[in-house]
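The complex is shown incomplete by one protein chain, all other protein chains being positioned as in the whole.
Moving on to chain A:
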Amino acid sequence: GSIRSTFYPRIPVISRNNTLSNDGLKKEKTVSEAKINNLFDSYRDPAEEQILTEGIERLCSDLHLSPDEFKVLVLAWKLDAQQMCRFTREEFVNGLKSLHTDSIRGIQVKLPEIVNILAQDAEQFKSLYRFTFKFGLDANQRILPSDMAICLWKLVFTVREPPILSRWLTFLECHPHIRGIPRDTWNMFLNFAESIGNDLSTYDDTEAWPSIFDDFVEFENDKTNQNVSIINAKDSVCNSDMIPMTE
């Protein structure tokens, strides 16, 4: 069983390619750049060489997706989009080529496959996870605003949701003075969530975790400790330094 599940994500990709090539070699080989360009043109902003918010909404609706769905994030990842709500021609064309598809139908077929892979493959997921941080930043931003970070955490963990996630997000929502999440904290959260599971007692604050995790664990421990009221716990966290938004 375990072996099968480990290899499962790879096997269908190969077999899919095989069936495709059986169906018609041409279809696989001839991903047409012209077709992709046409597809791009049909969504792009009239004034720019980019697909912007309106175009993305149309693209999503043609894909039968809502713009805030996980699969859209996955698509952005596969297209290596530099910014939210924007696909450049280059990103779109290269991205679809690397997906070996040139049609809406093709994308619709590919996305569920990739989601499957992500659910199984930690390395692939890590790549998506790290991409998500950059994706969430506005131009010139280096730190992800907390509200955006919370949304993106919820979204990216559509698959592989760690048990600690909901407590973590509650902690952030309770502490509005934590205004932003730096890249290191974002990246380390994945390690943190994986290593901690659901048991905060194994947390070791002498390790190199970003200090916000210390605060989080302290907050959670205080909450479970009957002797300390939640109010005090909040106080103690509020005294700690804020993470600066800009430098």
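Please note the rule applied: a residue touches a chain if its C-beta (ideal position, glycine included) is under 8 Å from a C-beta of that chain, and two chains touch if they have at least 3 such contacts; residues count from 1.
Just so it is clear, contacts and distances are computed from a predicted model.
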{"item": "Options \"DNA-directed RNA polymerases I and III subunit RPAC1\", \"Cytoplasmic tRNA 2-thiolation protein 2\", \"Cullin-2\" or \"TBC1 domain family member 23\": UniProt name of the undisplayed chain", "value": "\"Cullin-2\""}
{"item": "Residue, one of A:53, A:211 or A:225, that touches the chain absent here", "value": "A:211"}
{"item": "Interface with the undisplayed chain - residues on chain A", "value": "142-143, 182-185, 188, 191, 205-208, 210-211, 214, 239-241, 247"}
